[in-house]
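Of the protein chains in this complex, one is absent; all others appear in place.
Per-chain numbering from 1; labels A and B assigned in written order.
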Amino acid sequence: MLGENPLFLLTYLLRLLRLAALLAIWRAVFAARGQVGGMAVDQVLTYTLLAGILAEPLNCRTGLDRSLWEGAIVTRMLQPMGLVASFVSEMAGRWAVGFAFCSLPMLLLAPLLGVDPWPASASAAAWFGLSLALAIVVGVALDFLYGAAIAVLKTDIWMLDGMRHAVALLLSGAVAPLALLPWGMGRWMQWLPFGALASAPLQIYTGAGDAPMLLALQAFWALALCLFGRWVWRVTRERMVSYGG
Amino acid sequence: MHRSDRAGTPASGTVVECRAVCKAFRQRQPSERPRDLLRNLLHPRFRTIEALRDVSFTVNRGEVVAYAGPNGAGKSTTIKLLLGMLAPTSGSVRVLGMDPVDDRTRYVGRIGVVFGQRTELWWDHPVAASYEWKRVVWDIPRERFDRMCGVARELLGVGESWNTLARELSLGQRMRADLGMAMLHEPEILFLDEPTLGLDVLAKRSMTRLVRQLSATGSVTVMVTSHDMNELEQLAGRVIFIESGNLAYDGDFASLRREFGDLRRLVLETDSATPPSLPGAELVGSHGLRHEYRLAGGGADVASLLSLAGEQCRVLDVETHRAPIDEVIAGIYEHWGRTRPAGTP
Partner (left out) sequence: MAARILRLWALYATLDGMWIARDFRSFIFYYLADAVTAVASVAGVLLLAQRFDGIPPWTRDQVVFLLGFGMVARFVPDMLGNYNVLHISRRIGRGQLDHILVQPQPVWMALLTEGFAPFWGLLSLAPGVGLMVWAGQRMGLEATPPWLLAFALNLAGASAALTAYAALWGFAAFFQPRAAEEISGSAVDLMTDLKGFPLDALGPGLRTALVTVIPAGLMAWYPCRALLGLDHGIAALWATPAAAAALCCAACLTFRMGMKRYAQVGSSRYTSFGHRR
């Protein structure tokens, strides 16, 4: 896709612009303040940078919804691999291109943007790798549950997609760290599965969260959602095929 | 669109006129090799496709014309030119005395289009809602709308799916509903692009019957593209063949058969498993006591062949029939494939 036209690179330029704007806004918000919600401005900036760099893995979109809506799910089922493997491998391929043309340049530009891109500690980096893997598992499971919801409700994807996007951005902590929300909302929001998507790995990376507790919570959601997803898939399989085939 | 819009259009004569039409496209040729990524980005390669080369033809009012050719021959390009979706690179296209691109809004009010692959129906609404949408957008007078809805219900059986969502229609129902909708404003020319693609035999037959009924009135000119040559032969009195962008044939089906070989078949059932040797007839195959021969059109004397066969064995039964038009066309395509110059699409 990228090889077809250099204009695709503009998409990444737009992402960089968005990141720069958010960093500037955080600096303004934190001006003349010390720590807020246990986070210092440097941590928030690193958090925001990483959320921009890892935007795709922190909010997995496999393309299942579109495949269902286009009626192409049956062709996927005829491929000699599992449905999850088929969608995940395709998604990973997309990420690789995005990583090369967007994430890596963002990382390299971080010092110019005045952001320290390094993790809080070596152990934070190690835990972060595991946490990111769990975030992807949770994300894929949620994406498949979302696909099942489309097939069960037999509704169009635009409406659900808008809702999902808005809710995930708010509850996952991808835009604003949950710890910065008022009235201690972040404390209970991080217990939701959405918190396992972005908030947990980013907190671990920036050293703003309790790594073992966050990892345990992510592992719980990964297991619970995978099991639930398998069950939902089994129950709704026929309906999905009739809807999306 | 009202009747008065049609003033100035002759009741007979030429309605479609293509003169020396050429159409060329540039097509990107990216390399699939990852190491060529940068080259694809900075120095993409293109090739020029000549979709149509100096194509000229006319269509008279009331004619039913089949427009045929192998995949990639230029059929869709021609239809798009006639619909005003594309402008020719050179040459001129005039339909109903208008330039389809320059006079688009006036022009499309007088034509109807059905694409087999594209529906005009509103996906999440009943067929009735799509028809009402058409009435408002095309500004169809109520009397005409009601009358044509009646025609669609009666001739096409659209009534059965009147309140069904378009997304829940079978392909056959959808095509009939699409055709009925295309007829609502009583177009003077009907363009049908692969109208029977994917339809079962009964649905195809129903569609063919309807188009024949429409054309029988003489007021509607029909241009139809399809890969189903049997269907085209039933529908149209005239066929235009396009190949590699060139107009390869324009005439009736009978002449087409004569020109490209009117193949007939002779099937003999004999008392012997060995097929009789018949000079001038090519053995296609034998199944037990049945032997099938291909006869060259016109030249073969069936009586002599039977007499010759009778000398070699006892003939129990005889059948002769014309080869299906598909076989004639396949022969033409194969011939074109062999003689096509290198580099053509």
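Here is the rule we use: a residue touches a chain if its C-beta (ideal position, glycine included) is under 8 Å from a C-beta of that chain, and two chains touch if they have at least 3 such contacts.
These numbers come from a predicted model, not from an experiment.
Engineer: Which listed residue, B:K80, B:R209, B:H227 or B:R265, touches the chain dropped from view?
Structural biologist: Missing-chain contact among the listed residues: B:K80.
Engineer: Per the definition of touch given earlier, which of B:F57, B:W138, B:Y249 or B:Y333 contacts the omitted chain?
Structural biologist: B:W138
Engineer: I'm checking contacts with the chain that's been left out. Which of B:R19, B:R39, B:R104 or B:R153 qualifies?
Structural biologist: Once the missing chain is taken into account, the touching residue is B:R104.
Engineer: In the whole complex, not just what's shown, which of A:A85, A:A166 or A:L227 touches the removed chain?
Structural biologist: Spelled out, the listed residue whose C-beta touches the missing chain is A:A166.
Engineer: Specify the residue from the set B:L37, B:A129 or B:A203 that touches the hidden chain.
Structural biologist: If we include the chain that is not displayed, B:A129 is the one touching it.
Engineer: Go through chain B and note every residue touching the omitted chain.
Structural biologist: So the residues of chain B touching the missing chain come out as 1, 25-27, 80, 83-87, 89, 101, 104-106, 108-109, 111, 113, 117-125, 129, 132-133, 136-139, 167.
Engineer: Would you write out the residues of chain A that touch the absent chain, in ascending order?
Structural biologist: Answer for chain A: residues 1, 4-5, 7-8, 10-11, 14-15, 17-18, 20-22, 24-25, 27-29, 31, 33, 36-37, 66, 69-70, 153, 155-156, 159-160, 162-163, 166-167, 169-170, 175-176, 180-182, 185 touch the chain left out.
Assume only the chains that are shown with their structure count from here on.
Engineer: Taking the mean of the C-alpha atoms as each chain's centre, how many Å separate chain A from chain B?
Structural biologist: Here chain A and chain B have centroids separated by 50 Å.
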